[in-house]
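A single protein chain has been omitted; all remaining protein chains appear in their positions.
A and B label the chains in the order they appear, each numbered from 1.
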Amino acid sequence: MNVLKSLADRDRVFDFLVPVESPVDVRHGPILYLEDVTVSFDGFRAIERLNLTIDDGELRCIIGPNGAGKTTMMDIITGKTRPDAGRVWFGSRHDLLTMNEPEIASLGIGRKFQKPTTFEALTVFENLELAMAADKRILPTLTARTTGEVRSRIEEVMTTIGLVELRHRPAGILSHGQKQWLEIGMLLMQRPRLLLVDEPVAGMTEQEMERTAELLTGLAGQQSVVVVEHDMGFVRSIARTVTVLHQGSVLAEGRMDQVSLDPRVVEVYLGAEADEEVA
Amino acid sequence: MRMIRSLVQGLLCLVVVALAAPAAVAAPDDDGQALLEALDTRSYADKGEAIEALVASGDERTRRWLDALLDGKLQRHQDTGRFVVVLENRGRQWPVADALSGERLGEMSRRELDRIGINNALRGQLHSTLAVLDLRVDDVRARREAARELLGNVEAAMLAPLQQRVADEADGEVRRLLEQAIAIHRLGQGDAAAVEGLAGSLNPEARAALRAAARSDDVALAEAASGALAGIEQKLKLNRGVETLYFGLSLGSVLVLAAIGLAITFGVMGVINMAHGELMMLGAYTAWGMQQLLPGQPGLALILSIPAGFLVAALAGIAIERSVIQFLKGRPLETLLATFGVSLILQQLVRTLISPLNRSVVSPEWMSGSLMINEGLSLTLNRLFVLGFALLVFAGLMLVMRRTRLGLEVRAVTQSRAMARAMGIRATRVDILTFALGSGVAGLAGVALSQLTNVGPNLGQNYIIDSFMVVVFGGVGNLWGTLVAGLSLGVINQVLEPWAGAVLAKILVLVFIILFIQKRPRGLFPQKGRAAEG
Partner (left out) sequence: MLASRSWLSRPLHERSTRLFLGALIAALAVVTLLNLALPAGHPLHVSTYTVTLLGKYLCYALLAVAVDLVWGYLGILSLGHGAFFALGGYAMGMYLMRQIGDRGVYGHPVLPDFMVFLDWQSLPWYWHGFDMAWFAFLMVLLAPGLLALVFGFLAFRSRVTGVYLSIITQALTFALMLAFFRNEMGFGGNNGLTDFKELLGVDLTTDATRLGLFLATGVALALGYVLCRAIVASKLGRVCVATRDAEARTRFLGYRVERFQLFVFVVSAMLAGVAGALYVPQVGIINPGEFSPIFSIEIVLWVALGGRGTLYGAVIGALIVNYAKTVFTGVMPDAWLFALGGLFVLVTVLLPKGIAGLLGYRRPRRPPDSSTTPREAST
């Protein structure tokens, strides 16, 4: 029925350049708020009574050993997985558990996947164009035209992510690092209020990592950013506040130097990492 | 030819007569003559009484006379008034024997003879009279048959001997039948007490008698009869329910057999094998071919075709995997198209090499017939065997998956191909073996199917869509899901069928599945968590 409605809804023509104002209400506190969230798969508790608060404009790193529930947490926030119990609020007005993925996305939550997922058959330019904040209903999409202003916005982002020369190449031929960048660029086109970034530097060289770090820290302030990462060096270079997940709940939270001294953290995570490095 | 046959028959008669002669000739036999005289009357009522008198006499020749009377072969010579039994009433000249002595009298012209006629009422009386006589034979089965014959055919005159028989009878089943026969008769006479004896009987005669009684003017009788009828209806309903369930489970077991191989290949390799139905067809043709090789030994042929069908289908499966599917890794839709092409080729191959016509496979004796649960319900054996076979195959597959190295590797590859490969599992080998296993099971399904339907080139096609529905309904990669889905779809289909007709039932099942996956997109037993996202 909604399709018919959107087909009939012809009087509303959006100007793509008006940034879509996120309706999120952050006057009374944090932008993201998870309370007592629990989810299990086949009896296995992936997340257990997880509590997490992200403030507006914050850059938060989330670390934890394999199976700590980092990706599952992202799935819950973006509506891909429904928790068995708990509450998830975006600002003080939006209950994310009542919404589906596109609704959550259009509220201003952008997500970068663990595996870089770009549209490989489409060009860099087209990838960014699709990601751009715009009226994403059927008919406006069908009749959309790529105006000069749209172009310049895309050019801007392409410059930021360093893919200007490759604009007409299909995303499928990009290197792994370039795909990661393209995906971050797509997030930028979305102009989200909250960015969820899952392992942004996987498969990147040292220099690429540095640029990513710059980019993410540059974003914080205007946007809230949550980074899930394994690479401790990278986390140290960008982290202000770090949350350590272990077995589906928060083990420790605080500044990186504090957290890394926490004996429990050292035991479950850093210790494990040290072993890995030895091996 | 005919001359020889009648000669042989004549000789046989001679032997019979010669054997019977000493007893017959022993004494002039006035009693017998009198009994027969009584039969020769115009009044059918008198004839009826004469028959009863005959039975009451206890003469050992009664059976022979009554048989002849029933067949119209008890006749009387016009001139001599001698009673004769016609041995062969074809042509003009009939060979006859003396009714009393059994002595063979050569041929007589049919014009010389008068038939002792009977009407339908007498015929009925004769049948039941003979049944009472048969109650005295030694063979239990013959006695039961005779007792069954008596249901609804008891005459007043037979009551006394019948009750005597009940008292003498050693076999419980015969006694029960006789009591019912008597009760039916009593009920007909308006005896309300007889209702009790018929309560719970599934026999159609008993039901007819009760229905008649329920309409009677005697209120007490009518009420009692109605009550008994309601009880019987209840039992019949249960019977019908059990029967529907049985047919449903039978259909379901076929679906499970057809789908379970599919579930394995689809679950492990993500491959939709559209030629799965044709692999079943190959299995069925193997069963047929085995019978051609071993004519006259359907049982042995069937048992041999179980491993043979598995082997043939598995080899065909390996050929398909190596020649087509391995080149289409990670492209499930293309695999679907390619295997569809294979299915067309296999079908046409069978049409060209064997015949486009259906072939029938003979069921061995131990599989034909049926298992009688009660008077209103019997289960055909071949379906029972297929049901058992399906469960056996299922259990076998479970065992392979749970207990063998192959099963372990298969499960590992299903969950994470890359990880399994990293652990040193040769995924390609696992693919081939899995595909062979799935195809082999299709072959087994075909062998089983050959016992239920005709074997033809389109055999597989008829099952492919249904078995895909089973896999979708049950959830991919879960054998239990396939079992439950197959059996329940079979039962649902059978439950709907009498109510909606076969075609509509099929359509309704499809609609049901489409609606079902609204609620549970991943089937009854979905794989949860990450594995499902693959």
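Just so it is clear, a residue touches a chain if its C-beta (ideal position, glycine included) is under 8 Å from a C-beta of that chain, and two chains touch if they have at least 3 such contacts.
Only a predicted model underlies this, so the values are computations on that prediction, with no experimental measurement involved.
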| item | value |
| --- | --- |
| Selected from A:Gly64, A:Gly91, A:Gly185 or A:Pro200 as touching the chain missing from the view | A:Gly64 |
| Per the touch definition above, residue among A:Leu96, A:Ala131 or A:Val259 touching the missing chain | A:Ala131 |
| Residue numbers in chain B that touch the chain omitted from display | 266, 270, 272, 324, 327-338, 340-345, 347-349, 351-352, 417-419, 465, 468-469, 472, 503-504, 506-507, 510-511, 513-515, 517-519, 521, 530 |
| For chain A, the residues touching the chain missing from this view | 2-3, 6, 13, 64, 66-72, 78, 80, 101-102, 105-106, 110-111, 113-122, 126, 129-131, 133, 136-138, 141-146, 170, 172, 176, 186, 190, 199, 202-203, 228, 230 |
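Just so it is clear, only the chains that are shown with their structure count from here on.
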| item | value |
| --- | --- |
| Mean-CA-position distance for chain B and chain A (Å) | 66 |
